[in-house]
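Pasting a structure here, questions to come.
Complex shown without one protein chain; remaining protein chains in place.
Labels run A and B following the written order; every chain starts at residue 1.
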Amino acid sequence: MSGDPRVRIEGVSHRYGAVAALEDVSLDIADGEFVTLLGPSGCGKTTLLRIVAGFERPSAGRVLLAGEDVTGRPAHKRATNMVFQRPTLFPHLDVFANVAFGLQVAGVGKADQRARVREALELVRLEGYERRRSHELSGGQMQRIALARALVNRPKVLLLDEPLSALDLKIRLDMEVELRRVHRETGATFVYVTHDQREAMALSDRIAVMNAGRIEQIGAPTDVYRRPTSVFAAQFVGDANVLPVDVVEAGDEESTVQLGDTRHQVRCPRPQPGPAWLVLRPEAVEMRAGTPEETPGTLQGIVRDVAFRGTGFGCRIELPALGAQVKAEGRGATPPFDVDDEVGIDWRPESCWLLPRERGDDTPPPPVTSEPESDPAQARA
Amino acid sequence: MSPGRFTGLVTVAGMLFLWLPLLVVVLFSLHTTASLSFPFDGFSLRWYERISESPEVRAAARNSLVVATSTALVTLVLATLAAYGMSRSRSRWRAPLSLLFFLPITLPGLFIGIALLIAFSRLEYSLSLVTVTVAHLVYVFPFFFLLARAALERLDPALEEAAADLGATGWTIFRRVTLPQVWPVLVGAACLAFALSFDEFIITFFVVGPDPTLPLFIWSSLRRTIDPSINAISTLLLAFTVLLFVVTFALTSWGERRRRGTVDPLVLTGAQEPR
Partner (left out) sequence: MSAVAEPPAASPARAPAPRERGLRLGPVLLTLPAALTLLLFLIAPLAAFAVYSFLTGSLYEVSGPLTLENYREIAQSELNRKLARNSLIVGLLAAVSSVVIALPIAYWLRYTTSRTKTLVLFLIVASFLASYLVRIYAWRTILGAEGVINSGLGALGIVDEPLTFLVFNRFAVTLALVHIYLPYVILVIYAGLGPLQPAYLEAAQDLGAGWVQRWRRVVLPAVAAPVGSALLFVFVLSAADYVTPQFLGGTASVMIGVQVQVAFQGTGDYAGGAAISFALLAGFLVCYGLVALGLRLARLDRLRFAS
């Protein structure tokens, strides 16, 4: 039926013994979309992907592909294909036989196989590699072959489980370009899993930020970045300074918040008065040199660390009055400040965001480090 | 990729297939009558009493013990040295030596036994427990070698290099760095060698002299009458070797756990190199 989303995940929950890996997750993915499940290890993203692929059967809930309930169907009977974290190319077969594997299983004729394999290899820019063996390929090449092996079957839905995490950084960046191109050229629906938020933002049409088995926020990368709906999302997607403030005046367009001694304007529509979290991205922090007298209306701070980054610099500024640290980023060839300089911190009203806060909750939770470890599902291998 | 029900069933069937016949032997060793068929008339230890009183059984058991102990000890020395040498060397002789060391496993016992028989008769050396020990040595060697070499290759070479850098020479390194790490596996392998020697029949058949080992004694008993006393001897033989294996298993897994904090069954059985 034309109205159905390409992939519908309905109320899916999954437990491993006593551990809940997923709690009542629902998500619709439209045809041709590139959706990323983003989250730290253990958040359930890989489990969810494997449930869509058919390798796990959810403890509760349904999975529908193009309107059809496939929850009970095993993986080899679903119209999905997956690219795994490691290439898993079959070492006893050459590239042609690897890529043609799905076609051979389905009984496609030899001539068709040859044509489609050639097409798939062209798609990943590895024409002519048919006779090579996997031990002759580099990591990046192997993943591209794995991609070809999945795409040659013309799946409606392509599932990718952190396919770039085992590759070197430079190759990863090139592969991101390739993935975007392949997505455009094939028009297939991509469901991508990663813990790398930069990768997620670069590739996706929509990002589903996951934490502890639930989807915290779904939206376009710019939305998730500029308007996070939770502290977790704010800290996980991009770097964030999260400061405890009090909303003293709540307006329709602009509001006033109190932070320590100073007041600032925030362009965030109709927040509740009272305690809130102020989310400030490092690149939005403006630093002005000088003593408190020279920089009125700003937060007073002392520079504690300066790091040169090639494209710019990063600073850590301690705010003694608040007992907090703020990260700042800026462009420029030379960092304008040195360690132990006195600075004033300020920002523009439209460059920040407010999130609800419990009274008495004064320290933001520490950001979850996204280590490239896999969830329990993969740890069994 | 969880295995399905079918493979699980075959596994259960396989375990039953492997162990039921042995358990039947054990069962009938406790039979009150001399019959080896159903119906089962009741339990009794009379057959065990009978064999424990038999001087021939005691002599055969003692012979097996002597042979097995000698085999285990000599193999321990020879195979440990060989395994250590192989694992620490990059000589081009490694391949042919490896072939030589594994040869006894690949040859049917018939050939090894007869070859030795010929050798001893040529040398006019009469058959005795000594010839049996020699034969067992040859047979058991590859098993010990395999386990020892696997264990030695698993060790971190950096430890020995550090010792060498600090001025220690070969024997000292072996004694103070290598041995403390691998001795559980070596003792386990020695137990295995002992058990294999104790059980051995096919080669022993050709090189045994007037003093039989326990399996040889069972064989000659079979020629006379088949009664549950044979079951009793067999049960004791079985129990003894299984017990030895349990000791081996415990020792090697304790050693493995000490080294790595975890136990990998594959590595323990020597069936695979650790990754």
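Please note the rule applied: contacts are C-beta pairs under 8 Å (C-beta built on N, C-alpha and C of every residue); 3 or more make two chains touch, one makes a residue touch a chain.
Note that the structure is predicted; figures quoted are calculated from it, not measured.
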Legend entry - Touch criterion as defined above, residue of A:Met82, A:Val191, A:Val279 or A:Leu299 at the omitted chain: A:Met82
Inset, instruction - Check each of A:Val105, A:Ala220 or A:Val339 against the chain that is not shown and name the one that touches it. - result: A:Val105
Legend entry - Touch with the omitted chain, as defined above, among B:Leu30, B:Leu137 or B:Leu251: B:Leu137
Inset, instruction - Over the whole complex, note the residues of chain A touching the chain we left out. - result: 53-55, 74-77, 80-82, 84-93, 101-102, 104-106, 134-135, 142, 149-150, 153, 380-381
Inset, instruction - For the chain that got dropped from the picture, name the residues of chain B it touches. - result: 1-4, 6-8, 10-11, 14-15, 17-19, 21-22, 24-25, 28, 35-39, 77-79, 81-82, 84-91, 93-94, 97, 100-101, 103-104, 106, 108-112, 114-119, 121-122, 134-135, 137-138, 141, 145, 157, 161-162, 164-165, 167, 170, 195-196, 198-202, 205-206, 215, 218-219, 222, 226, 230-231, 234, 237-238, 241-242, 244-246, 249, 265-266, 269, 271-272, 275
